[in-house]
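In this view, the complex is presented without one of its protein chains, the others remaining in place.
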Amino acid sequence: MTINLIQDFIRWLREDCPFSDLTGELIIDDNVYVRAVVISKSYAIAACVEDIVEILKWLGINVIRHISSSTALKPGDIVMEIYGKARTILLVEKTIFNILTHLFGVATTTRKIIDVIRRINPKVRIAATRKVIPGLRYLVKKAVACCGGDTHRLSLSDAILIKDNHLKIVGDVEKAIRLIKERASFIHKVEIEVTDVDEAIKAAKAGADIIMLDNMSVNEVRKVIEKLKELGLRDKVVIEVSGGITPKNVAEYAKLDVDVISMSYITMNPERVDLSLEVVEVRKE
Amino acid sequence: MTINLIQDFIRWLREDCPFSDLTGELIIDDNVYVRAVVISKSYAIAACVEDIVEILKWLGINVIRHISSSTALKPGDIVMEIYGKARTILLVEKTIFNILTHLFGVATTTRKIIDVIRRINPKVRIAATRKVIPGLRYLVKKAVACCGGDTHRLSLSDAILIKDNHLKIVGDVEKAIRLIKERASFIHKVEIEVTDVDEAIKAAKAGADIIMLDNMSVNEVRKVIEKLKELGLRDKVVIEVSGGITPKNVAEYAKLDVDVISMSYITMNPERVDLSLEVVEVRKE
Amino acid sequence: MTINLIQDFIRWLREDCPFSDLTGELIIDDNVYVRAVVISKSYAIAACVEDIVEILKWLGINVIRHISSSTALKPGDIVMEIYGKARTILLVEKTIFNILTHLFGVATTTRKIIDVIRRINPKVRIAATRKVIPGLRYLVKKAVACCGGDTHRLSLSDAILIKDNHLKIVGDVEKAIRLIKERASFIHKVEIEVTDVDEAIKAAKAGADIIMLDNMSVNEVRKVIEKLKELGLRDKVVIEVSGGITPKNVAEYAKLDVDVISMSYITMNPERVDLSLEVVEVRKE
Amino acid sequence: MTINLIQDFIRWLREDCPFSDLTGELIIDDNVYVRAVVISKSYAIAACVEDIVEILKWLGINVIRHISSSTALKPGDIVMEIYGKARTILLVEKTIFNILTHLFGVATTTRKIIDVIRRINPKVRIAATRKVIPGLRYLVKKAVACCGGDTHRLSLSDAILIKDNHLKIVGDVEKAIRLIKERASFIHKVEIEVTDVDEAIKAAKAGADIIMLDNMSVNEVRKVIEKLKELGLRDKVVIEVSGGITPKNVAEYAKLDVDVISMSYITMNPERVDLSLEVVEVRKE
Amino acid sequence: MTINLIQDFIRWLREDCPFSDLTGELIIDDNVYVRAVVISKSYAIAACVEDIVEILKWLGINVIRHISSSTALKPGDIVMEIYGKARTILLVEKTIFNILTHLFGVATTTRKIIDVIRRINPKVRIAATRKVIPGLRYLVKKAVACCGGDTHRLSLSDAILIKDNHLKIVGDVEKAIRLIKERASFIHKVEIEVTDVDEAIKAAKAGADIIMLDNMSVNEVRKVIEKLKELGLRDKVVIEVSGGITPKNVAEYAKLDVDVISMSYITMNPERVDLSLEVVEVRKE
Partner (left out) sequence: MTINLIQDFIRWLREDCPFSDLTGELIIDDNVYVRAVVISKSYAIAACVEDIVEILKWLGINVIRHISSSTALKPGDIVMEIYGKARTILLVEKTIFNILTHLFGVATTTRKIIDVIRRINPKVRIAATRKVIPGLRYLVKKAVACCGGDTHRLSLSDAILIKDNHLKIVGDVEKAIRLIKERASFIHKVEIEVTDVDEAIKAAKAGADIIMLDNMSVNEVRKVIEKLKELGLRDKVVIEVSGGITPKNVAEYAKLDVDVISMSYITMNPERVDLSLEVVEVRKE
């Protein structure tokens, strides 16, 4: 929600400027205005541009033009052209860059993987996980979505996912699924993380909607799927693979009959994207 | 400051759990306690462990033992051992991991570069920049410092740094330095970013304390230094190189007579570090 | 989450006491401690008692004993016995009562309806809606859950629900469901609100997981169900009825083959519950 | 104060939408605008409409027309007509309704009681108490005032009121009043809650400005007033009755020579009011 | 309220330390503890010491002993003796001093004026006004009260005071008082600011409870009182004088038959008080 973003952005500005911009306020007069362009210096996919544009407007900066999220950029492409007080633009410059380079990185990495996967298995989805830099959940998930990724759950409060540590405490798969079915709202699907064929079969039989095969090798995943097919359970569940999946091995998983591949890699280790702001006109008002 | 951290952490928890942990609250009883270990799955340098320990204690989690920041870890090493309510530990697990993996990544990357550089030029410092994920400035700078890096300025409010866009607006190097010297507090050094030999000479003559050579090739930097030496100005200024420096080319810069090499790479593209939490004992209280 | 609650509670205390308790601070010495009991003056179902106990402890008030949430109370029953500074206890008294009487009211009303319904149709669930007093979502939903109600979605961010105004904008049921299936994460079920038989059939055919029959009479609901059965679609969807359902007509709906009955009545018009705090011992420390 | 309200409203929106409106953002384009009317589906008295209008404007929603607070509504009456982004209007819809239905309920209930009472005793005031849903104090008190009720104190910080638990701690009425007179600012009246004739007489003699007769029967109240008249003290004090007063028995109290009747009923158990939002035009901009 | 204070204090600490204590964290080890004394270097009256002690405890600093608020101090007297982490104590030192020196100044100035006045006219009260440094209202008013001053109203929300600018808008004294009496809650007294004899008489006749004679000379005030006595109105109202009253002329006003003298001087221009913190023991734990 835009209001949430603005509150985050104000906090980030306070972080980068707890008192005042020592340099800018001392050498730039208050009546100096600049026109500037934000330029990509990398090949990248844009993300969350509209959100940043909203924030810039809210800060009194005039956005003359801007590209849309999910646009593919090459070095030299203009991301946006802005006009406003020089002091304000220099004040917010780094905060905008720091957030956009991370988000563009997430989008770029996600898109590259999707491009590879689509050729192999058009029905499989690439999903993010809850491994996201704290404080950026909303924007990072949006960056994933804008280039065709699946956001997966946004937080602990919007979906059921029984994980290995839950199972260690509860005891077994059937009991965990049974408790959830009794107690959770009917609006939720039930997802469970399993680590071997047996647990996967139990989960499917107990009525799980989604089975996450965690940290399994390609071979293990293949066996689980074969076994589920044998038992006529494959089509009753969504199969998600997760854990240790990187750009290097993702294609191998995509060749299998899985529905979702989730990767923390796209949100925690996005590739480097570089942006720069160039003042193209200085004016006194 | 710990209080600031706790406020950040609460906000991160709210992000990951705006209402309640749907899964945990439904299947784990309130009286279940667990002992768990946080284990490194990578070679890594630890950072900010003491800060996270403070937060865990504040949350009522008992920290039985933990390593110190700047410790070198190998896969399997224990980062900390904790005891507390199962619900609380599972609630905070991901937030702690998301922040620690990023911080350990920053420390690990910084240390690797410093290890390389020290052998080449023991007097040069590796410094971070203001390119840091928004919301994490304090912790990321601390991670840089704990393994021997230099934090550089923390925000726009704690140091003077005249950059290219300031110069475009003010006009020239001498004027910018003169204005700052007149107007800034005597407590600050004056740093200026220059892009060629001429500007560097002007800056040194005008009394800059620190000259940042921005986006210059190794050759250009060498020429600036030679010229400054010729004019007897080299020892009056601190020389910082910045812009486009990566693990690949940092050694080349380190061979020169520079004082500081600053790199956004260490804070924006840290290497992947993996941690896991294993429940090792379940108890009802 | 307890931390969220504490932050809410502090805000409520500031509302009830922006400066200081004028009366209490002027006539009660700082070293006076009291033992007090919170007593129910009504027949009621308790809710969220553990949450309030957590808050009281956090405020330095000693909770000697307390009942559990979902306990049935009669007039005179003790909800909790506490000990602490007289000034603190009198400061928080009204805030605790105002919130608990509302929550106990919600739980009491929900339980009464469930008691009636269970005898008629044990498989039907009573669910809350998003009609909840602003600021109390988490606690009110918890009060609903603690006596057997279904929380339904907690916010706009945790479930998909296509409503009448969405349909007015998008155009038709099939298109709305198709768009959602393409764009939403695989973790969510798809719910849609419909207002006649045709829409219900379309929704079921288009693959909706949950169909909410909104503001339909008992007869209309019956017809929808018959029609769905005829078409073999009944078991593919969850049927929820909603809109205008009160304690007076809920039994009629419960006689039908519906899965969920959702009622804003339980959260917006809970019955009156009365509590009182009695000081039973005064001591100087 | 409007600023306070906006801050509350933002918090309520975050509660109802911690990330984004999953449904709306997925199926409604950002350039869709709607004209919509908010309609009353009940007989009701409007309250705080101007406050909500201020908030809507602040959120960028255009309010074409609206009724004034304290207007009497019948089913079908339009409360306001608005125009704005479809996404924004659907985002805030429920929050506005949840707060307005509660406030209209408070106003409606208050007005009904005042209408009854005025015919019996035109000089008596109906007052609210501090029993108000936490977080809504300002708006609920305003709803009470807008239809002729008396707000009574807004918090512990704006008036002196010595209650039963204070007396248990201090010891007796005279001492409590004496301490307050010595220590409180001269700007405050002194109110005291008493539970029998003796205490009432003592309070009047000790110089209380307002005497609250708490939880007394009609007969007991009558006796207190007679006794005060006998002693020539009646006109020196304001008489307030409070405790257990409902629409059923309020008329009996109003027949007595009391000045104020305070009732938590009007703020904690307001009658049900129903509103709906109807989209009447969809447009792309 | 202590919770409000702690939130203020945290904000003040963040102001004085947005990141970390650069000096302290670099040269003092985390395991160094100190015993220190806070000493007065001036003659002063202590105020709000208990509040600061609460905050120090909350911050984990051990308060070994401390004086009470309203104690008279001479140079060299110990205000408190504390023990805790060296880093924490040095971190909070200046914030505590900055607030305490201001508050002690307010108390000292208030007490001096009261001491002078009491000898002249024991029944007159010295009151503060709303002229208080923003952000410190609660503590400053408490400092005034702790040495015998009257807090007057704490904010715009806790008392009625009709001022000159209100009268310019409303038109005349009678109308303003009449409107207030109709519309304000019965719990409030009615105060009005007047600037000449005529207005004062009108206000008394219209039923004002308190009349503030604003910016009147001693002679003018004397005439108003004589006139009110003539008309038998003197004892029906509280007479407050205000505006331009300083330590130099306050005695002249006190000789008159006034009830309250309010002075912004005591809160905006308190006399200088000096405190210092001396480390008396250093220990490693």
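Letters A, B, C, D and E mark the chains in the order given here, with residues in each chain numbered from 1 onward.
Criterion: a residue touches a chain if its C-beta (ideal position, glycine included) is under 8 Å from a C-beta of that chain, and two chains touch if they have at least 3 such contacts.
As the structure is a computational prediction, the values presented were derived from the model and not from experiment.
Engineer: Identify the residue among E:124, E:145, E:159 or E:201 that touches the chain left out of the display.
Structural biologist: Considering the complete complex, E:159 is the one touching the chain left out.
Engineer: In the full complex, which of E:15, E:30 or E:115 touches the chain missing from this view?
Structural biologist: Of the listed residues, the one touching the omitted chain is E:15.
Engineer: Which residue, E:131, E:222 or E:236, contacts the hidden chain when the whole complex is considered?
Structural biologist: E:131
Engineer: Decide which residue listed in B:20, B:40 or B:151 touches the omitted chain of the complex.
Structural biologist: Considering all chains, including the one not shown, the answer is B:151.
Engineer: List the residues of chain E that touch the chain left out of this view.
Structural biologist: Its contact residues with the unshown chain are 8, 11-12, 15-24, 26-28, 32, 34, 36, 86, 90-91, 93-95, 97-99, 101-102, 130-138, 155-163, 165-166, 168-170, 176, 179-180, 183-184, 188, 265, 268-269, 272, 277-279, 282.
Engineer: Going by the touch rule given at the top, which residues of chain A touch the chain that is not shown?
Structural biologist: Considering the whole complex, chain A reaches the absent chain at 10, 13-14, 17-21, 30, 91.
Engineer: Mind listing the chain B residues that contact the chain we can't see here?
Structural biologist: So the residues of chain B touching the missing chain come out as 125, 127, 150-154, 157-159, 185-189, 191, 210, 238, 259-260.
Rule of thumb we're sticking to: only the chains that are shown with their structure count from here on.
Engineer: Between chain A and chain C, how many steps is the shortest route if every step has to go to a touching chain?
Structural biologist: Step count on the best path from chain A to chain C: 1.
Engineer: Regarding the chain B and chain C pair, does the interface count as same (over half of residue numbers shared) or different (under half shared)?
Structural biologist: The interface of chain B with chain C is built from mostly unshared positions.
Engineer: Does B-E or C-D have the larger number of C-beta pairs in contact?
Structural biologist: C-D
Engineer: Please report how many Å separate the Cα centroid of chain A from that of chain E, as a whole number.
Structural biologist: 52
Engineer: Where the centres are mean C-alpha positions, what is the separation of chain D from chain E, in Å?
Structural biologist: So the centroids are 32 Å from each other.
Engineer: So, what's the distance in Å between the C-alpha centres of chain E and chain C?
Structural biologist: Each chain reduced to its C-alpha mean, chain C and chain E end up 45 Å apart.
Engineer: Can you list the chain C residues in contact with two or more other chains?
Structural biologist: Residues 17-21, 91, 137-138, 154-155, 157-159, 188 of chain C each touch two or more of the other chains.
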